[in-house]
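The structure under discussion is supplied below as structure tokens; questions concerning it will follow.
Removed from the display is one protein chain of the complex; every other protein chain stays in position.
Note that the chains are named A, B and C in the order they appear, and that numbering of residues resets to 1 at the start of each chain.
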């Protein structure tokens, strides 16, 4: 059941310049599926819409959700100013998430680029729990390899950096080529050029790719049709060739969407 | 010199339901004259204008200004939520203030009604310092006689309450009538019906009355002409029969303004 | 205490409804609020055939509000009849179908398809700023508006609400034209036209360049127009534009609205409509208002 709820910040710290790790105590943590996201509402009256942020981790025992986000604009900058003990209103759980069941017996490659890295962590954790074989390939800008240690708890980790200061110089695709990374299925999250490259990489290599898309959102629950992406086929809900990222996504089979 | 400055809250407490006492550390405290006011800026982006609040006390030694205000609407409610150590941006010093010099040798009656009581405190203090004889007549709604003890440090205090639970039942005028309060000059601040009554009381008794007016303000510095009151004579600045409360006031000789 | 209001013979249990396009056809929000508490659900605009709408990005936040250029994407009236109406029928609320079209003929075709459906009223969107082929033009010229209303009314078997655009010199003239054309009710405001530019990329934020501006920021414009329109016509007025709480809703009612719609703020807090309904009742209690109708236009 989707709902707006008050949550309490239990931890909030800067992992790298402008990259924050936020833990929220909320009953929603019990429901979180990797690939899903929540909407975090800024409090300032000038800002009325929620900010969609992916789940980076969820701990049903402590009742905490973890998000890792970049302070990109004014809303996330405002959010980054709230400390432990303060409250934040959130909308969740939003989106479909990855279908982990379906890949149980496969070799999964997790591709994360930049601020697309955090959502992959929760997938890594859950895939490990179900015994799936996982390699994570993480693409950073520079040597600031936030979350790397967290991934290493769950899977093999390969690194790329645009600067070349750590791992393969270049993108996650470059790293896969260099390392000969093998797998049946890709889960990917990152900037659009990366997702396009992943889509054709997967096609070229006969792999399946599930990619997580971003778009500007208003409602987050499928009511406003603000967040659509073009689709190859007519969508079952909209009855035209586009689909709502906030409900039918954010995770799509790369083949189905026109990016 | 008027300016917008950041100040730091040194004390903030609720004196009576919805009535807050706020102390701010600011260099402006050295300049404050009784009857003047500052503008306090809410921080929420939905609210862009300052809230005009009178000086209730100023301590040049500690560098603190004190204001006592009612959480009347959304802006003052927001302000009431900030605690010691947090900052507030203020615009000041604003307005003319009372001419204390001119009444040095006279008997002064201070009339405060409701949230018009606080501004009178600083006058009481300064008048006492210069050796002027002062009686304060304070009109409350009920037995919640906030600031009464503060006044008693500086002058004789008479009380009225609309409820009748303390002092004279009725208004400050009723209290003056009951107590036969004597004086040459009145300084008054309070709701409009009270100020009107004071104006005619002073006229009837051959006394001078200086009253402090309120009006909705935008700039607070005389630039927008948002806060005018009608005047008997053509105003020297506006060249029409009205004058700016934020600059030429908020304190006026009751005779000069058309209320 | 009576909160019931009547619009063109249709009785609503309270004056609070959803604004078209901000509530889908109810399904999405039905898991978050009790739709049965609403005076009415106004659906997303529906056309005779499916519309693809505009390219993305379609929405963006602005100070105190948002811009949208959805472009009236909708699955078409057939899907609406098969899927959305049966869903809405499950709730004890009125169903108002917002109708869009590129031409008068398209409006009429949709209205005729709906005439024997279990819906209560039509709201004709003559004022959407996000559609290139001139739908806004219906709503910006009084003469064209009057003719359009006449044609739609002739085809409609249910009461017709005409939704007015605020992007006009005289909202009075438009209200009067709608009434002259036979409108049963008018509703306003639709969105203002707005634009946002990303200064770092030097690009329009919306693919459509311009978008419809809504949310709390537009309220003062909307209250004024509702006041003007309701004083220009005898038919009832539905007021909207930036309603975030009961105080805002009451402001519209005092300005002259017989009912109100909550739009953008559903996104901010899905429970806004319910809070507005409760808050109106609390206000009536506080000020001993027996019948909500006493408040309509009661500003002085």
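Heads up, the rule we're going with is that a residue touches a chain if its C-beta (ideal position, glycine included) is under 8 Å from a C-beta of that chain, and two chains touch if they have at least 3 such contacts.
Quick caveat, the model's predicted, so the values are computed rather than measured.
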Residues from chain B at the interface with the omitted partner, ascending: 1-4, 41, 45-50, 75, 91, 215-229, 237-242, 247
Touch residues of chain C, complete complex, unshown partner: 62-65, 67, 140, 167-169, 192-197, 199, 202-204, 210-211, 213, 216-221, 223-224, 227, 242, 247, 250-251, 254-255, 283, 298-300
Contact residues on chain A toward the hidden chain run 45-46
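Note that in this section only the chains that are shown with their structure count from here on.
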Please identify each chain that touches chain A as well as chain B. C
Of all chain pairs, which one counts the most C-beta contacts? A-C
Indicate, using Cα centroids, the chain positioned nearest the centre of all protein chains shown. C
Which integer distance in Å separates the CA centroid of chain A from that of chain B? 56
Distance between the CA centroids of chain A and chain C (whole Å) is 35
Taking each residue of chain B in turn, which ones touch at least two of the other chains? 45-46
Per-residue multi-chain contacts in chain C, two or more chains: 63-64, 216
